[in-house]
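Reading through the structure tokens given below for one structure.
Here the complex is missing a single protein chain, while all its other protein chains stay put.
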Amino acid sequence: MLVPIMLLLVGLGTVVFHFVSPWWWTPIASNWGYIDDTIILTFWVTGVVFVGVVLFIAWCTYRYRYQKGKKADYEPENAKLEWWLTILTTIGVAAMLAPGLWVWNDFVTVPEDAAEFEVVAKQWEWTYRFPGKDGKLGTTDAKYINDDNPFGINPKDKNGRDDILIDDGEVHLPINQPVKVLLRSIDVLHDFGIVQFRAKMDMVPGTVTSFWFTPTRIGEFDVLCFELCGVGHYAMRGMVVVDSVSDFQAWLDEQPTFAQSLAEAESDSDKSSNRVFSEASSPDREIAR
Amino acid sequence: MAHAEAHVEGQQHPLGIYFKIWALLFVLSTLSYLVDYYNFEGYLRWTLILLFMFMKAGLIISVFMHMLWERLALVYAIALPTIALMVFVFLMTNEADNTFLLRGIYFLGLGGS
Amino acid sequence: MTDSNTGQVAARTEGMPGIVSDWSSDQRAFKNVPWGKAMMWIFLLSDTFIFSIFLLSYMTVRMSTTIPWPYPSDIFALSFGGEPIPLILIAIMTFILITSSGTMVLAVNYGYRKDRVKTAILLLITAAFGATFVGMQAFEWTKLIVEEGVRPWTNPFGAPQFGSVFFMITGFHGFHVSVGVLFLIIIARKVWRGDYDVGRRGFFTSRKGNYEIVETMGLYWHFVDLVWVFIFAFFYLW
Partner (left out) sequence: MAYVAPAEVEQIPPAEVEDVELYHAKSWVTKYVFSQDAKVIAIQYSATAIAIGLVGLVLSWLMRLQLGFPELFDFIEPSDYYQFITVHGMIMVIYLLTALFLGGFGNYLIPLMVGARDMVFPYVNMVSYWVYLGAVILLIVSFFVPGGATGAGWTLYPPQAILSGTPGSEGGIILMLVSLALFIIGFTMGGLNYVVTVLQARTRGMTLMRLPLTIWGIFTATVLALLAFPALLVGAVMMTFDKLLGTSFFMPALVEMGVYLDYGGGSPLLFQHLFWFFGHPEVYIVALPAFGIVSDLISVHARRHIFGYRMMVWAIVGIGALSFVVWAHHMYVSGMNPWFGFFFATTTLIIAVPTALKVYNWTLTLWKGNIRFTLPMLFALAFIVTFVNGGITGLFLGNVVVDVPLSDTMFVVAHFHMVMGVAPLLVVFGGIYHWFPLITGRMLHEGMGQFHFWVTFIGAYTIFLPLHYLGFLGVPRRYFEMGETNFIPESAQDLNAFVTVVALTVGVAQIVFFINLFWSLKNGKLAGHNPWKACSLEWRTAHVPPRHGNFDDLPVVYRWAYDYGVPGADEDFIPQDVPPDRVSTGKGEV
């Protein structure tokens, strides 16, 4: 008797825990409500199956518990039953997959009007870059990185001169404006994730990754690093502040451009004598094909 | 069937076929070498390289390694798992292309962003 | 048919039905395939995965690097007095390996005829070709390292991965050849001594061997040749 009861308790306990637990997702603050919907859908489909299976075993262990001298039923196969189960499961799977793929299609299709900004990660802090007046980000390369140019912006690329650099971990974004986040790391893998936006993506050194979203709620949102990046991983924090458009613009205008920061560095150039990179040691790279 | 077969289970074939294949392998190797020697370029080059490569590989596997005479149960057991490799290779060509493209755009400033 | 232990074998179905009947039979899925050979085939399948993944990694780094890939044809050229002939050393190595494959397949054949002497001699010839191949590879490595300044981490011609991949893949292949040579010699010695005629026990395994080992060895050796076909095509010619 103990076994069926315990199985029942485990099954029901799980359901009860799900519904009464105070721990559930943090309220959303982006356009990715569809993701939440897909999760809910998945919950119902799989939840029903879970409860069904556990209740069925519990019942079996009660109904068919050992009786001396009894013999089990002998029916090695039942093609009809097996087919039905296959078909039903396939339907269940399709019911979750189809909406999922549809939302994924949205997720990877960046809208035309998305503004771009870049997140640059390094062990263990976040920095950000906005395109300047020309609306274009300058190209970058790890070899340009030094104290004066922590972002590694190509000094010869004029698109980069007016890029706006934010070096202190906190970035502002305007509300309701779709943004494409370009993700770049200068050392190891990191992952730019904001729980309320339901979106995250790894940043891979040697390439630039991206995702897009639209912030829909004004407020401050913690940026966490979601990819193990060394001992400081757990402490790699940043902040996204979603502002009204005007607040955002005001904030942006205060930030220095690349040209400004270079000029500043020039003026006290002897401080930057410990340059780690010298132009000669790594020849310019050209594209191969 | 001969009852000794359970003990002698090897492959015996007339030597002639081995010599023929041997010669053929020489010819094919020469041909693939000539692809380079005469500096064929582009798709022609790649097609020829692959063609000769697969012919050589096929001959070695089927005749020298006796696959031709093995029972299909063995042949398929060895051949089918390589499908996984082909999927892997195919996907990695896409992955590598993607990386290359992104590097071109963001590090070398080629094309729009 | 009775429960006799005489090894009677019924005629077997061929083709697709043959696959089904083999796999659904008892005792052995690969009919007429001795254990050692089955083991070697499966090992080779696993090894195929290793080499394929080496090549796949090579493909990936080559396709994703933005630095030009060096032109192997020129790098591996060799001049005898005058004009450099592209890839000539590699071509010769290819021929040597094919030749060794040829002598190997003959050895297998004579092995099954239990021709002790011919088998042993052919095995030794195969080993000799194999050793020559490794020797030429050592020459090629030396030339590249000493004269051309190629290193695993850098090279004067272009993408650093060129050198890395070169040393890694040819090194791994050369390692396979060397191991093969070693085993060829060991087996040749056993054949020569007549171990497989008198059923002498192995030193380590304490089991009796037989001439099937020659075919098993042959599979390995041809595989090494096979891998070279792919390396030649993808690394040197592509």
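Chains: A, B and C, in written order; residue numbering restarts at 1 for each.
In the analysis below, a contact is a pair of C-beta atoms (placed from the backbone, for glycine too) under 8 Å apart; a residue touches a chain by one contact, two chains touch by 3 or more.
Just so it is clear, the model here is predicted, and its values are computed rather than measured.
Of the chains displayed, those contacted by the omitted chain across the entire assembly are A, B, C.
The residue touching the chain not shown here, chosen from A:E118, A:E227 or A:D243, is A:E227.
For the chain left out of this panel, the touching residue among A:I5, A:L85, A:A250 or A:A263 is A:L85. Within the entire complex, the positions of chain C that touch the omitted partner chain are 1-10, 23-31, 33, 35, 38-39, 42-43, 45-47, 49-50, 53-54, 57, 60-61, 64-67, 152-153, 159-161, 163-164, 168, 204-208.
The chain not displayed touches chain B at residues 6-7, 81, 84, 87-88, 91-92, 94-96, 98-99. Seen across the whole complex, the unshown chain contacts chain A at 2-3, 6-7, 10-11, 14, 17, 21-26, 32, 34-35, 38-39, 42, 46-47, 49-50, 53-54, 56-57, 60-61, 64-67, 70-78, 81-82, 85-86, 89-90, 93, 96-97, 100-101, 103-105, 107-108, 122-124, 141-143, 145, 152, 183, 185-189, 191, 193, 195-196, 198-207, 209, 220-222, 224-235, 237, 276-277, 282, 285.
In this section, only the chains that are shown with their structure count from here on.
Put simply, the C-alpha centre of chain B and that of chain C have 14 angstrom between them. Each chain gets a centre from the mean of its Cα atoms; for chain A and chain C, those two points are 46 Å apart.
For the pair chain A and chain B, the distance between mean C-alpha positions equals 41 Å.
Chain B has residues 99-100, 103-104, 107-108 in contact with two or more other chains.
Multi-chain contact residues, meaning those touching two or more other chains, occur in chain A at positions 285-287. By the touch criterion stated above, chain B contacts chain A in their complex at residues 99-100, 102-110, 113.
Within the complex formed with chain C, the residues of chain B that make contact are 1, 3-13, 15, 18-19, 22, 25-26, 29, 32-33, 35-37, 45-46, 49-50, 52-53, 56-57, 60-61, 63-66, 70-74, 76-78, 81-82, 85, 88-89, 92-93, 95-97, 99-100, 103-104, 107-108.
Here chain A touches chain B in the complex through residues 116, 136-137, 139-141, 154, 157, 159, 182, 184, 206-209, 285-287, 289, going by the rule given at the top.
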